[in-house]
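Encoded as structure tokens, the structure appears first; notes follow it.
Complex shown without one protein chain; remaining protein chains in place.
Naming follows writing order (A, B and C), and every chain is counted from residue 1.
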Amino acid sequence: MLNFESDYVEGAHEALLERLLLTNREQLSGYGADAYSVAAKEKIRAACDDPNADIFFLVGGTQSNRTVISSMLPPYAGVISAVTGHIEVHEAGAIEASGHKVLPLPHKDGKLAAEVVRTYLESFYADPTHEHMVAPAMVYVSHPTEYGTLYTKKELSALSSRCREYGISLYLDGARLGYGLASDGTDLTLPEIARLCDAFYIGGTKVGALCGEAVVFPRGGAPKGFFTSIKQNGALLAKGRLLGVQFDALFTDDLYYEISRHAIEMANTLRQGLSEKGYRFHPETASNQLFLMLEEAEYASLSEKVAVSFWERLPDGKVIVRLATSWATTEEQVAELLSLL
Amino acid sequence: MLNFESDYVEGAHEALLERLLLTNREQLSGYGADAYSVAAKEKIRAACDDPNADIFFLVGGTQSNRTVISSMLPPYAGVISAVTGHIEVHEAGAIEASGHKVLPLPHKDGKLAAEVVRTYLESFYADPTHEHMVAPAMVYVSHPTEYGTLYTKKELSALSSRCREYGISLYLDGARLGYGLASDGTDLTLPEIARLCDAFYIGGTKVGALCGEAVVFPRGGAPKGFFTSIKQNGALLAKGRLLGVQFDALFTDDLYYEISRHAIEMANTLRQGLSEKGYRFHPETASNQLFLMLEEAEYASLSEKVAVSFWERLPDGKVIVRLATSWATTEEQVAELLSLL
Amino acid sequence: MLNFESDYVEGAHEALLERLLLTNREQLSGYGADAYSVAAKEKIRAACDDPNADIFFLVGGTQSNRTVISSMLPPYAGVISAVTGHIEVHEAGAIEASGHKVLPLPHKDGKLAAEVVRTYLESFYADPTHEHMVAPAMVYVSHPTEYGTLYTKKELSALSSRCREYGISLYLDGARLGYGLASDGTDLTLPEIARLCDAFYIGGTKVGALCGEAVVFPRGGAPKGFFTSIKQNGALLAKGRLLGVQFDALFTDDLYYEISRHAIEMANTLRQGLSEKGYRFHPETASNQLFLMLEEAEYASLSEKVAVSFWERLPDGKVIVRLATSWATTEEQVAELLSLL
Partner (left out) sequence: MLNFESDYVEGAHEALLERLLLTNREQLSGYGADAYSVAAKEKIRAACDDPNADIFFLVGGTQSNRTVISSMLPPYAGVISAVTGHIEVHEAGAIEASGHKVLPLPHKDGKLAAEVVRTYLESFYADPTHEHMVAPAMVYVSHPTEYGTLYTKKELSALSSRCREYGISLYLDGARLGYGLASDGTDLTLPEIARLCDAFYIGGTKVGALCGEAVVFPRGGAPKGFFTSIKQNGALLAKGRLLGVQFDALFTDDLYYEISRHAIEMANTLRQGLSEKGYRFHPETASNQLFLMLEEAEYASLSEKVAVSFWERLPDGKVIVRLATSWATTEEQVAELLSLL
């Protein structure tokens, strides 16, 4: 059965597996001190155009969010997120379990507008009781968002400016960052993100790796004791090589970008084919996730032949399903899906 | 350079890598719902002789300890551990970060005696101020211990009885469980451990896997909501297949036991060779870790040729170094090490 | 200057102070084991018509909420609250600091409707990803609410039924409970609240005491280890007599009800006088808090002569101010305020 359910239903890009095999019998230091981890970090610094960036490899996204956010927030503070943000909705309360409130703000297609953040911060500090409330000390965004949408350079710059004006940090969850960077028409590059954010992570799990996320603190900005915080959060791999080798491969010869671009091209073909057949998307996206609007009957029929993610039911009864391409999606799969609709 | 530093300096047993390669292009459900994870759990239930055991795959040891312990303890309670226990010493305060105190008790070669636990519990409840103190609600042991020593069936049974008498749970950290099960002269089997404990984990990371630990709650005893707790602790892999496929391989055709046994045989050869040369161990162990006593000068000389773990310096100036064999250790490596000493 | 800012700008009802003076030189056991605490608990059990109720005296409201909620929730769960609830807005993230998410739902004049809770629970369990989300395990309401409004017996019964149907607990924050019980037209009595809720607290701080809240777990339902949890949360007074003596006085000869009723009568006089002058309230309330709608100029002028709480500015520019009466408000103060408007 065809499967467009998500970008994590695949294994790993073969180049990564090959490197794991090739290095398997080497005896390497644990906990990220191996040569591959060191090399991978150097390559990521180059890709970010930030020679002083602090880089750490963690295993998964929720773990990275929790470890980074709880390490950067003082105890009395919380983190602003779109109400649709992954940390607010789908991380089982991981941020709260670390002691911090998520402060949800309205979104537009999954994105948080600088203006919304500014209004919130202004009214927060205007409230005479604000010292009885959770102080906002960080803005969390995801790029691409949970809705597959992308920030423009102008939008992220505006958020960054608001954060710096108020002395709070900006953190970008890049679980699918590769697909964002490779999307048509985006003007947000890795160096730009590094310049605008105080922390972000480059997602591996959903972009070709078996697991792994590269947490980046631009300009040497890692919180003090961050290595210990990783350990404390249960996020330190004894065999750090598993992450180092994979990221070393991903950041060699532009592989990360290339496999992401492939997923975008597959998504573009699918998007165009579906548009030509009269289908509509809600919201419209430029990344590897498509949110296809279907009649109930169409949905029922499609579900029998293709694994897709049910997203939501609109008030008028229409169903939104999510289709995700990935580095592994083939032209044949796309053609087959198109032939079914 | 020879490396006997630890059992996590290796990659993975090739059988596991092959299975990962072989299944790589299959599209599989995420978060542990894939067929390999399901099959692996069934095989582990059989190995534990407990058809109702609840089983979950987590990524690492500290993470497993933190997730299990914080899920089983009520908020006012703590966990008893040998003062040398991994959770007390080398997990960066992960248990405390989840809100619970570790209650350290004296050890004997890394082991916690039932009698020591009983005395502690008796005097705790005899103390009229005990409601102002952290209530002990779990006993944590590791097997093999951090000192490479092993509990006997009688010792673990005594601990289990004390726990059941006081209505507290018994949790066994099996980071190196395979090496314990395969040691000469041990009478503790997997079914026996399942019978005596309320929770334990079967270590994969140090016994042939790239990463992964199988948490077992015998007799269907998983805490309510444990899947959500795994997610909250950042311990849920999107690509659960990475763990499922590896454990499926490890528990097919006794592989877990066989590769563990190989490590023990290598350790035995080393132990015997060193004993014959007049070396002594402190403490003496039967598992894959040897704690070799050296003169300062011997240590300095050895360090130049072999990577070993410095363990401690005794009051008389002697140095204890740890040598660990693993599933990957070869007879040649053992012979070479022996020739150097 | 007149002060209608809040019900906590006063000291304590003199009957309580006299009892503190009278008993001051008695030597009494600490930590709530004194005879006055014991007697006060017995009187509260009688007032609740629940001879098996477990009762504990804590110092303040945020502290009580945090201690009760974190003791009743399992680690993977959160608490539902109106988006205007005190725990969501004005407790500085105390619930999150204890590791639990507050799950905010829409309100109507500060109240949470059973139907809103039901819809939320239904769609939560219908969501296939709900195990990745915070499980709702408690409903929190305040009575009177932060908007001075009151639940009817029918409304609270409906909430209670929904909770019991889903196996989650119902907790009522009674910081101003006295004023709720003494309001005109209410049909919610203390025994009724005890019957419908799994936990609640009877507020002392805002109803005549210097400090202190009586936490009640009906039907002997205190969480195991709750005394230790109080200590752990820093909520245990060494001189428990301070709370015991005050609550003993409050629950002797109906004092708690009588002084609350006085506040309601003062509020009624004020409400009627203001209505007659053409003022409007938003929302309308029957308890000791009035939310008066003023033109900007009226507000500016009033603020010079009376301390009031600014509540919010409506889109049309009108200002809502809160006026609170209390057990200490005099007829003269009410008359003076009326003469100023």
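The rule we apply is simple: contacts are C-beta pairs under 8 Å (C-beta built on N, C-alpha and C of every residue); 3 or more make two chains touch, one makes a residue touch a chain.
As the structure is a computational prediction, the values presented were derived from the model and not from experiment.
Screening C:S81, C:Q232 or C:Q289 against the full complex identifies C:Q232 as the residue touching the chain left out.
Within the full complex, the residue among B:C48, B:A92 or B:A114 touching the omitted chain is B:A92.
Contact with the undisplayed chain is limited, among C:P75, C:G93, C:G148 or C:P218, to C:G93. Interface residues of chain B with the unshown chain, by the touch rule above, are 75-76, 78, 89-93, 96-102, 128-129, 131-134, 310.
Think of the hidden chain as still there; on chain A it touches residues 31, 70-71, 74-77, 99, 131-135, 223-229, 231-232, 236. Touching the omitted chain from chain C are residues 3, 5-6, 8-12, 14, 17, 20-21, 23-30, 59-67, 91-94, 97-98, 205-206, 210-211, 228-229, 231-239, 241-242, 307, 328.
Here is the rule we go by: only the chains that are shown with their structure count from here on.
Farthest chain from chain C (centres taken as the mean of C-alpha atoms): B. Here the spacing of chain A and chain B, counted between their Cα centres, is 33 Å.
For the pair chain B and chain C, the distance between C-alpha centroids works out to 49 Å. Across the assembly, chain B contributes 228-229, 231-232, 236 as residues in contact with two or more other chains.
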